[in-house]
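The other protein chains are all here in position, but one chain of the complex has been omitted.
The first chain written gets the first letter, and so on, giving A, B and C; residue counts start at 1 in each chain.
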């Protein structure tokens, strides 16, 4: 099935077409389950004025944080950006804009973007700064705010296994935002640990069907851990 | 973990607490992946005035259709009811009320019910009888209608494997509406083919986490097929 | 001469492109799968939760847990994915399916479609049809050009309750291929041996005929 073979062999191909001003939806939670090589390719390409949608913004020298050094990010939509001193500095200097979004709302906004649902109501954030300027509606006597969906020119995600058709399986909690991000990109690129042949993944155990994935590249991951915490 | 052991051994226990006038959310698509024994138990209990939320209403003598004989259903919210002559008669006679709902909207209404999202916008049904009386809102110049979530006193679903904690895995296309229905019941009862010990199901391959499931019963399924279609 | 059901399906199949994800409705649309052109691969989406629908099973492959949206037993193709109904319609509503082919009772020159309900006859329900027409990037309607009584099904405005508005882009009937745009039907091709006059006489809505109308080509 030539038309369904999503595998590319270079990062240049994987991120081909990205341009200044694009919105990039990125999977990952903290440094867990992030498309390391795709982020590095965006750094290499020096694409500017990006809007990045991701739960976090990496750390200074790893993950999305590496895009801060050359001021490639204009705006970030995230739930938590507290791990990154350079980010803080750029925020104070007005170089970068941030739209803080509750984590569950962010996940749902990505899902809605992929699912053709332009808006949904949630109680999350009602009565807080998050609700400012948003429509409020009561259901069964409780107030909810209207949140709108998010889509982007690109989604960059990290999976464990992919087949050539782009069907994906995620490993443990490295799943996180990746499945929703995958649905919300006009072009979705998956960086994966292993590429298998179609048929090797059990159909009902596929987390992301290949219809959402445009390109698959086999990556080589450092998998840095933010907080190694152990017991005896 | 006594507090998490969801297994019950009788259908009476499985459906304990159901009462006249309850809303029942049922998994299944046609006759595929339906909780056969739980439906039969509702028939045996003669519970009346039920509102049933299910994609279909079974056939005359199987699935939810068996609840029609004793006029147990007051209203059904479904996308397609065309397989059932008795249903048609009761509809014409004014015994039963039907709220036809597009299939995708129905699935999303169940999901929203379980997910604490009281309403969402969809283009589905805009400009059709489905949109009557519903709020319309434009996003990016396209009109969408507001659809509200659905929850019920009970959800009755069918799964393949369950562990004692109520974690569920579905088999092939018998998954269908079952995972969403599972989230939308105040009490969710899963009738399953096999009960395994906790730990036997791979955590990231569980379709429905046990938090949604209150009771699990091992069933004995006929699995009737509506349209056996084969090739040579 | 009017096309057979199979010929309509063959003509629709010419619209397929390599790598298309396609949802085929019940009836003639289902037949399209039999005529996928050489060298082209498509993946069939079945809205009950299957991407990569395979052929019908052999007798010993029949499995009650493996059905399509028409409730027929099917198989999963190599590389298929199976998911729940909410995820299936997220895929449809979100515009990820490249082409939807479905039947209709009526289509009008605004691209509105009526396909699910005939008042006073039995109301079976819309199933997934409203979601499909609202979500698909590209919709082809297949139907006979006129009813058995000769009444046109291509109207100025649909008379039956609608399935969706402003959504039909192309129509393949037993007589013609037409595009719907700018509030009119545009005649693109005619069935072999069918005259433009016959098509004009059987089209109640506004019909634009631009010069010669080529005949459909079947390989």
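Keep this in mind: a contact is a pair of C-beta atoms (placed from the backbone, for glycine too) under 8 Å apart; a residue touches a chain by one contact, two chains touch by 3 or more.
None of the values given here were measured: they were computed from a predicted structure.
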| item | value |
| --- | --- |
| Displayed chains contacted by the hidden chain, counting the whole assembly | A, B |
| Residue, one of A:64, A:130 or A:146, that touches the chain absent here | A:130 |
| Subunit A residues touching the omitted chain (full complex) | 29-33, 55, 78-82, 88, 91, 98, 100, 102-108, 110-111, 122-130, 160, 170-180, 207, 223-232 |
| Touching residues on subunit B - with respect to the absent chain | 1-4, 111, 113-117, 163-165, 167, 183, 198-199, 203-204, 206, 209-212 |
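Here, only the chains that are shown with their structure count from here on.
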| item | value |
| --- | --- |
| Topology of the chain contact graph, where touching chains are joined (line, ring, star, complete, other) | complete |
| Furthest chain, CA centroid comparison against subunit C | A |
| Cα-centroid distance, subunit B relative to subunit C, in whole angstrom | 29 |
| Chain centre separation (subunit A, subunit B; CA means) in Å | 32 |
| Subunit B, residues touching no fewer than two other chains | 108, 122-123, 170-172, 175, 207 |
| Subunit C, residues touching no fewer than two other chains | 50, 76, 82-83, 89-90, 92-93, 134-135 |
